[in-house]
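Note that this complex is displayed minus one protein chain, with the remaining chains in position.
Chain lettering (A and B) follows the sequence in which the chains are written, and residue indices restart at 1 in each chain.
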Amino acid sequence: MGDSTLLDELAVQATLARYCHRCDDADFAGVVALFTPDGVFTHGDRSVRGPEALLEYFQTMQGRPEQRGKHLMGNVVVRSDGDVARSVSDYVFFRFESQGLVPAIAGRYHDELVRLDGEWRIARRDAMRLNTPE
Amino acid sequence: MGDSTLLDELAVQATLARYCHRCDDADFAGVVALFTPDGVFTHGDRSVRGPEALLEYFQTMQGRPEQRGKHLMGNVVVRSDGDVARSVSDYVFFRFESQGLVPAIAGRYHDELVRLDGEWRIARRDAMRLNTPE
Partner (left out) sequence: MGDSTLLDELAVQATLARYCHRCDDADFAGVVALFTPDGVFTHGDRSVRGPEALLEYFQTMQGRPEQRGKHLMGNVVVRSDGDVARSVSDYVFFRFESQGLVPAIAGRYHDELVRLDGEWRIARRDAMRLNTPE
């Protein structure tokens, strides 16, 4: 393992960071551009594949003004092997509610990424949401 | 400083990230496996050493369902030198209370890690908790 693996791990982290930036900027075309052409996003029992479906999904789920906020990702672990990488990370999404900014959602991302034309793109992102303990 | 140092810094960050993942998954045996055989965890005036004591500590302190939540770590600075590394990082722990998800605890980790059989393990973690200003 050497230089190229390190470059890949940092590049993967940058792709995942940009996902957060672009979600919060409501740049959903930019979010979709981080996925591969047949990239998949899953959340709960929803699974969405391909640029058109992804764009519609993000616009619907995150497009309204009251959904603007801040995705803060941390605890990123990347494993890359050649042109494929896997990552596990945690996130908290903050948004404004009547009492001010609140941590509305916390969860985990499981990602599969591939190198495509020299860039690391998301082939599959599973976004898990932490539920209230029973 | 070169390749190996960079690899070490990323590997240390991965160990610290896994600590958060495993705490939140209630995988306390997995948490303990991140420590060295005589690893120490301190929190306030508590100091716990060795796998058995650590396992009992984490099960007691974090084992109940109402303690499930999300440790989000950031601001990680790692210094490695050969087979020893030190790290400073910050964390916020979110959990569910009656009003929803709240940032229950914020603090800082000071870590000493050693390379053991090719893996970076925690020899000592001091977890500081931020207290309400007086």
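In this text, contacts are C-beta pairs under 8 Å (C-beta built on N, C-alpha and C of every residue); 3 or more make two chains touch, one makes a residue touch a chain.
Model, not experiment: these values are computed from the prediction.
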Out of B:26, B:55 or B:102, which is the one that touches the chain we can't see? B:102
Out of A:40, A:54, A:77 or A:102, only one touches the absent chain, namely A:102
Please give every residue of subunit A in contact with the chain that is not shown. 3, 6-7, 10, 13-14, 17-18, 20-21, 24, 65-66, 68-74, 92, 94, 96, 100-103
Residues belonging to subunit B that touch the chain removed from view: 1-3, 6, 9, 72, 74-78, 88-92, 102-108, 130, 132-134
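What we mean here is this: only the chains that are shown with their structure count from here on.
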Which rotation angle, from 0 to 180°, best lines up the CA atoms of subunit A with subunit B, given as a multiple of 5? 120
